[in-house]
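Only a single protein chain was left out; the remaining protein chains are all shown in position.
The block that comes next holds chain A.
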């Protein structure tokens, strides 16, 4: 069988920096090859190199599609390949379609560029493709813009734009990042169906669990080279390379609470966590919380409806649900950043949401918060030293030297080096930023930490280290966590108790193990079925 795509010794360099250093790939028709690796491993650059879109210096021993060499093609020849022979489903599904143009025209562009089809014939083909990618009501969708579509719909439209001219090879770069789990499962199904129709698929992801469901073969990439490649089941069950093992270990789903996801660090602290139960009073108690938003020109939106829960001291309550389910509004209510329309939040048995801000203010330091995107919560001009310095209360450390010492201690607590003190947030990696934001949240020595999607923007392997850190901190400091995530795997790994939220309501609550073993609510079951996991 001749390979649809054959790549040998692919090298890409930007200036003096070699990003891809000799990659071999082959993909057959109807086959799905997954390239998995951490950010910075060179996998996205590899994907773009397949379309001649890297912008760097590209060089290879062989780069052939259907036996035809793509090496040294002129820009004009490349343009004939792109969109016709190879379709790219690029990263950032939510922003990969021009927000100003109707999606029908975006999708039809590949036909406009590569065929002599009339406008009406193009329209017909676009409508057909929209139906194929599972967008209901194609005629309506045709004229909508990406802003009118939900995340999953946008991703389907983007896939339609990549496959509309039936390219034999499809390259999908992180096609499900930023999508809800149930939507992610549907998109993976769709990609799978494309391969069944004979297309070759190169799937790029940082998450082994995501690709394991549809990949025929997996190539693990690290530092610009492929460290392991083989059939999916073999790679997952008997990984050879150390990087593969780390990626497998980082998948949180099915990993019991307290077990480490990342290599290194003290393994001694691992083991089932017995809640210290230091206090019989729950750290947090919410009763009948309700919040409705009224926007002019819109129907009122009840973001949180009659939500009640309890967070026992020293434990973690996982709040899971899809986007728009009201999780973040719940977090804001708990943090008293939003006032509830009805219901009450109590902190350590005392009134909280019912207090006025002047009465609550002195107690605010009881509670810290970390968010999905730490970068946007830092002043970009401040260094790490200043970020932490601002957060340290005067009564904990006063005076330059004492505050500096305290900042160093905080950095140490979150496993960061002193050397980062003078860095600015932009020059930190995603994992380092989240660690700094945890250090900042810990500065006033809170007893409760509200974690709102703290690892959702991180690679699985970085996520593993941050989750391990949060686990250690909880043990050492006896913290209570309200942990919000859309990712069931993460929730299962970190939580003692889980509350499932749908459309503003908590539909099911229970101890983690029980809830995952015997989900009662259909929505919980649907979430559970969609969650990416490694086959066992």
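FYI, contacts are C-beta pairs under 8 Å (C-beta built on N, C-alpha and C of every residue); 3 or more make two chains touch, one makes a residue touch a chain; residues count from 1.
Criterion: contacts and distances are computed from a predicted model.
A single chain of the complex does not appear, and UniProt lists its protein name as "ABC transporter permease", one of "Thioredoxin", "ABC transporter permease", "Urocanate reductase" or "Cytochrome c biogenesis heme-transporting ATPase CcmA". Touching the chain that is not shown, out of A:328, A:346 or A:465: A:328 (per the contact rule at the top).
The chain that is not drawn here is touched, among residues A:125, A:145, A:332 or A:493, by A:145.
Only one of A:179, A:500 or A:515 touches the chain withheld from this view, namely A:179. In the complete assembly, the contact with the undisplayed chain comes from A:161, out of A:161, A:243, A:346 or A:524. Residues touching the missing chain, restricted to chain A, are 51, 53, 75, 79-84, 87-88, 90-92, 94-101, 106, 109-110, 113-114, 145, 147-153, 158, 161-162, 177-180, 183, 297-299, 301, 322-324, 327-328, 372-373, 453, 456, 486 (touch as defined at the top).
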